[in-house]
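Complex shown without one protein chain; remaining protein chains in place.
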Amino acid sequence: MLELIWLLPTFPLLGFLSLVLTAGKLPQRVVAIIGAGSIGLVFLVAALIASQFLDSGAEQFVFTAWSWMSVGEFTPGFTFYLDGLSLVMMLIITGVGFLIHLYSTGFMLDDPSYSRFFAYMNLFVASMLMLVLADNLVLLYLGWEGVGLCSYLLIGFWYQKPANGYAARKAFVVTRVGDTSMAIGLFLLFSQLGTLNIQDMLHAADAQWAIGSNYAVLASLLLLGGAVGKSAQLPLQTWLPDAMAGPTPISALIHAATMVTAGVYLIARNQVLFELAPDIQLLVAWIGLATLLMAGFTAMTQHDIKRILAYSTISQIGYMFLGLGVGAWSAAIFHLMTHAFFKALLFLGAGTVILSLHHEHDIFKMGGKRKQLPVAFYSFVIGSLALAAFPFSSGYFSKDEILLAALALEGPGIWLWAGGVLGAFFTGLYSFRLVFVVFFGESRGHHDAQEVAGFSMATPLFILMFFSIFGGWITIPVESVFSHGEAHVEHHVSALLHGIMIVVPLLGIGVSYLFYVSKTFSVEKLMASSLAQGLHKFWFSGWGMDRLYDTLFVKPFLWLARINRNDLVDWLYALIVELTRAAHGLVVRSQTGSLHWYALSVAGGLLLLVFLGVLL
Amino acid sequence: MLIVIATAIVLMLLIGIRRSYVGTSATAITGLLLATIVAAAMLPYTNQQVTPLLIVDQYSLFFTPIICALAMFIAILSFPYLFRLNDDKEEYYLLLTVATVGAIIMVSSNHFISTILGLETLSMALYGMVAYPLHCKESAKYPLEAAVKYLVLSAVATSFILFGMALLYAKTGTLAFSNVTTAHELEAGATYIGVTNIGPMQGLSDNYTIIALLLIIAGIAFKLSLAPFHMWTPDVYEGSPLPATAYLATVGKAAMFVVLLRFLEISDALAFDSVVTAFTLVASLSILVGNLLALLQDNLKRILAYSSIAHMGYLLIAVIASQYLAGTISVEAVTFYLIAYVIMTLGAFGVASVISSSEKEFDEVSDYRGLFWREPWLAGIFTAMLLSLAGIPLTVGFIGKFYLVLAGVESGLWVLLGVLVVGSGIGLYYYLRIVYRMLLPQRDAFAYREAGIESLSSYGVLALLLLLLVVLGIYPTPLMTLIQSVAAVI
Amino acid sequence: MPQTIPIEHGLMLAGILFCLGLIGVLTRRNIVFVLMSLEVMLNASGLAFIVAASRWGHADGQIMFLMILTLAAAEVAVGLGLIIQMYRRFHTTDINVLSQMKG
Partner (left out) sequence: MILVLLISILFIGGLLAWVSEIFDPALPRIVALVTVIVELLVMLTLLGATDSPDPAWLASINAAWMPRFGIGFHLAADGLSVLLLLLTAFLGIIAVGSAWNEITERVGFFYFNLLWTLAGVVGVFTALDLFLFFFFWEVMLIPMYFIIAIWGHENKNYAAMKFFIFTQVSGLLMLVSILVLAYFHYEQFGFFSFDYFDLLRVNTTGPLEMLVMLGFFIAFTTKLPSMPFHSWLPDAHSQAPTPGSVILAGVLLKTGAYGLIRFAVPLFPEASMQFAPVAMTLAAISILYCAKVAFAQTDIKRLIAYTSVSHMGFVLLGVYAWNEQALQGAVMTMLAHGLSAAALFMFAGGLQHRIHTRDMTQMGGFLAKVPRMATVALFFSIAALGMPGLGNFIGEFLALLGAFQASIWATVAAALGLVLASVYSLWVIQRVFHGAYRAEVGTAQFNESQLLDFDRREMVYYGLMMLGLVWMGMYPQPFLDLSAGTLQTLLENSRQLLAAVPN
């Protein structure tokens, strides 16, 4: 039964192939059946495998489809590795993935290249599964690049607009920077440990490297580079907001629920490595903190409904990194799961809103849509509550664990905790700013919009609502994975701290209420001061990172490219040619045609020879 | 050789009796053919000194048939070329045969007198051939100018050679080629047999020898058109009718080179560093100047003239190498390359003379535009010849270059090899320029001469040359072994 | 008892003559004089042969000299022939008219 694991990537791959080879000749209904159906099938298989695995009580299960290549001692195989961690990931991907596919069948109905969309989606699911099920880093890298490719294809799905193409390339190239660092990390690991099979590699590392040894630090740092790129953390987060150019289900599936969390998965997967390099692990925590604050601030200033969600995604992944950094491994993964639920919910809700309002993105052109878009409204409220970690919503449990773990950490722990709490405040603030602006107050446009939410689109929303609320009660079977090195959360933290952690998000919600509903405070007043203006501009631009990179890398590269369009090296050879021609011009003058001159040359030549011969 | 002389005499008589172009040419060709066969047949016989003047050894016997064959080919090629010349055409063949006699004397001479004799016979006849179409206005452009330049300058060169010989004679006391390094013993041994007799004579200083050698070398270098004695070459080549040019470029050069080789081998002249320096200088100058001059040249004859300068320079590398090498490899290299050189040069000129005639010479590169589509075979042959000159494999030119480089490598002449590489690099350019012209689509409304029935035989010759070019380029082993055996005698 | 001339002197004389001839070729513009200077050069080498022969007391040198005489005669014969043609065509004996081919 467990052997069926090879079906997981296979089904979506078949879906992809059948859709590509038929090249859009199939009727939409069939496409929908193939596209969504394949994923549904995969979800069933995954569920079966999961139950089987949990019953068997085995710690892990390895299945080799075929040996990929073997060169010397380098022998990666197409081998799948199933344990608690990859099980959770697998279920999230297939489950949430299926829901989003289902939603898309409705959402994309009026799109001309319907089948291209589902082809890419299926390919994505296949690569994502490959990523989480890989037992060696090379296969993981295959999935890693595969999801990157699909994200590129889907961000640029509406290719007619050059901006989309730009966003897509930006996403691919920026993540590629991370991937390259990861690849170098792989080379380092192989040259030092002689294997890229994750488990063997980790054991070898454990055995060979002392804690904090240079190799461990370097290797984990390089892997971190990869993770940071994929998961849009500082300093490589700039691509994610632009990635919202893609269709909304893409943002839900790839840029919220699954792909962007691959970095978290990578770090969790190589837990041992990071524990061997405590400094780097702490760095992970700091990166997470910085990112979640940065993204929180930025989210507050955005107008585009999807960009707000994008920044909130960045900041939530920041929480996960924080969790990983402070050693709350399972908490991080737990948050990953809950986040998948409520962020998918939010995005799909946003999709409904956007579709209903004829592709309107600016939240300040909406307002009071509570009646018009009931389904979207509920999904937003529930999603935002979970996002803001409203007590006993799914988000609450996961975030709580992370913060407690941060608190438990000696030294910088308290600061990390404080930062996290501050972040929670802003989370409440911006998430409900969104809800209030869109659904409350008086309508600011699209007065007669009808909600577009057929069965296929509504069902996933309801299911996700359910999980966003109650997802917190699920327990994920990852103890065995993180058995050692798990930061054991002491639960005897003072009630005060607990209180703070509960109150702060509510505070945020309250503040945003006062701003956007009761208008007790007015944004205008706040924005009056030039300082606020400046801050706003700064935050709005995502802390100016884009401009920074533009001036640091893009512009110089373009400049270099421009000045050297036709290849300096060519000039070198052109120079040689010119010299030869010049020499020709020189000697050809000697052919005067005058007999005297010729005779003279003969005599002169003789003299020269005699001179050389006798005097030298 | 006697047969050739006989042919010459017969021709003279024939012309005296009855002027018949076909007749004379036929006689000349048959005579030369006969000579070729006989000489080739004599090859197995051993060396013998016929009179003190001439030596008939394997080497001379190897070159005699080659020269006769060349002369014959040129005679065949001349036939259509001169066919429409409205002037007495018969003497041309007379001159040709006489020149051939001279050439044969040269290759088989190891004595100053016979050298001069052969050299002058050759040159005299050549003056005639160069100036031949003098009378008809529209024919070859500047035969007169060419002839005068050639006459005056080569007379100067001859006098150089003579004076050098005189000095050597004064030094060694013999007119036969002899070892100049051991001349001192001769002097020491000898005493004045002059008017009065006072004690042993005092020797002449080495400088006399060196100057003498340099004089001779300069003279020969002129005849081989080596830089800096090369300037006459392009003008004479351009001025003279194509067959004459071909003769000058092949037979003249080959015979002269054989003399040079013999002289250097016997009189161990290269033992003097200054002589080696001189040769090195001349060689590198010739390669560079020759190729550079040809680079952007638009007149085919001049291009070939310049390239021949360069090729003579390449040959000198092997000559210089012979100083450092124990074996006969350098002599073989020279010999093989000479053969390769004459084949490809004759081929190139042959094509040119087939598409030209004595009324109108097509010797501008632009005239060859589209030849590849007009006359594919002719163009194919021409391309092959040019590629061979450039030293591309599948052709004999490559094997020749291989020989030279090998000789150069063995004797560690890195500088010269470097020059050779650079030279060949430049060479590629102007050879390919011609090839590319032939590949271009043809310019219509341009009067090309279409060869008549009379030039069938020329096609035959060209085909034969192409065959040689390719066969020797792919499987040269037989020729190699032959050369190896004949080179032993020098 | 007559003093013999040392061979060096003889060769020197020949050399000087030779150079004079060469200079003549280089400088004269009239082709007839050029030919004459050529004669001088050839005969200078002839003289050199005589001197050398006297040194060794052979006849070879003289034979060579005779050779050279005939050779020179031949040269001049052809040369004059060409000069006539040239004069017919250009009505001058200035050698510089013959410099149309160049480059």
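Brief remarks on what is shown
Note that the chains take the letters A, B and C in the order they are written out, and that residue 1 is the start of every chain.
Just so it is clear, a residue touches a chain if its C-beta (ideal position, glycine included) is under 8 Å from a C-beta of that chain, and two chains touch if they have at least 3 such contacts.
Treat the numbers as computed from the prediction; the structure is a model and nothing was measured.
Judged over the whole assembly, touch between the missing chain and the shown ones holds for A, B. In the complete assembly, the contact with the undisplayed chain comes from A:562, out of A:29, A:359, A:525 or A:562.
In the complete assembly, the contact with the undisplayed chain comes from A:159, out of A:159, A:364, A:462 or A:521. Here the missing chain is touched by one residue of B:26, B:113, B:276 or B:428, and it is B:428.
Among A:145, A:242 or A:401, the one in contact with the hidden chain is A:145. Remark: the residues of subunit A touching the chain excluded from display are 20, 23-24, 66-72, 74, 78, 138, 141-142, 145-146, 149, 152, 156, 159-160, 162, 165-166, 168-169, 172-173, 176-177, 179-180, 183-184, 186-188, 190-191, 557, 560-562, 564-565, 567, 569-570, 572-573. Where subunit B meets the missing chain, the touching residues are 373, 387, 390, 392-394, 398, 402, 405-406, 409-410, 417, 421, 424-425, 428-429, 432, 435-436, 439, 475-477, 480-481, 484.
Just so it is clear, only the chains that are shown with their structure count from here on.
Taken as a contact graph, the chains are fully connected, with every chain touching every other chain.
Ranked by the number of C-beta pairs in contact, the top chain pair here is B-C. Our note on geometry: subunit A versus subunit B, Cα centroid distance of 79 Å, whole angstroms.
Counting partner chains per residue, subunit B shows two or more touched chains at residues 148-149, 152, 156, 234-235, 297. Among the residues of subunit A, those touching two or more other chains are numbered 588, 591, 593, 595, 599, 603. Taken in their complex, subunit C has these residues touching subunit B: 1-2, 4, 7-8, 11, 14-15, 18, 21-22, 25, 31, 34-35, 38, 41-42, 44-46, 48-49, 51-58, 60-61, 63-64, 67-68, 71, 74-75, 78-79, 82, 85-86, 89, 95, 98-103.
Within the complex, the subunit C residues that touch subunit A are 22, 25-27, 29, 95-96, 98-103.
Every residue of subunit B that touches subunit C in the complex is listed here, in rising order: 112-113, 116-117, 120, 124, 127-128, 131, 134, 141-142, 144-149, 151-152, 155-156, 158-159, 162-163, 165-167, 169-170, 173-175, 190, 192-196, 201, 204, 208, 234-235, 238-239, 297, 302.
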